[in-house]
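All protein chains of the complex are present and in place, except for one that has been dropped.
And now, subunit A:
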């Protein structure tokens, strides 16, 4: 029997979708008290991304930190012209602690881009996104895409206090109308956010709703979306092992056609229809 010829170039892709590559760290700095921003020099083949997609990161093992499985992380920014890939993260566990040790010039094994991202409908002129804390990072590429397509974007950015508000500046740079709400100013309650959005809906200024992560935000937006017939999408998180759909680890429940169905966050998501997602 003929032995198959092998292409063993690292990350050789069968159909050109997903690659395992060694990226190089350009910077990895604290951006405020709580978050770090990692900037990687990455090959062009992994920078053909969609907003809302993620990478599966092989966090470095050291004497102090021994993460084993890869860690999924949503893309904060992809810049094919500059050859850069950005991640915004909060140090929370073994994986992000290990990531925080990365220094300029280090190599970092990444796999992606993975999953299905946010979709912007052809006739959606006015987009509204709402997210909190590091969740805003997931929505940053959506702002970039909205600007590229010439759509209007309103970004409601929530945080504990104004000094830890993420990405408001980035959204402004992308031409978005930015509304900040914080716990310390007493403006981040769901009722208040709901009123802000309802007001814009009343003025016919919302064609689609975008969010990620939070349960309370999901429930509030589902109510508004259903009431006014406005479509929406949510990026969800779930613990993952393989990140590409093989292991069935990252399933969540969804409501579809009157039935409960299970889907893989890594493969069918991480972005799902707002009304099909289920609070947890």
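Annotations
Quick note on the criterion: a contact is a pair of C-beta atoms (placed from the backbone, for glycine too) under 8 Å apart; a residue touches a chain by one contact, two chains touch by 3 or more; residues count from 1.
Following the convention adopted for this analysis, contacts and distances are computed from a predicted model.
The protein name that UniProt records for the chain not on display, among "Dihydroorotate dehydrogenase", "Sigma-70 family RNA polymerase sigma factor", "Nitrate reductase gamma subunit" or "Copper-binding protein", is "Dihydroorotate dehydrogenase". Only one of A:67, A:133 or A:232 touches the chain withheld from this view, namely A:67.
Shown as candidates are A:17, A:172 or A:255; the residue that touches the absent chain is A:17. Touching the missing chain, out of A:161, A:215 or A:248, is residue A:248. Seen from subunit A, the chain kept out of the figure touches residues 1-4, 6-8, 10-15, 17-20, 58, 66-70, 109, 111, 238-251, 262, 267.
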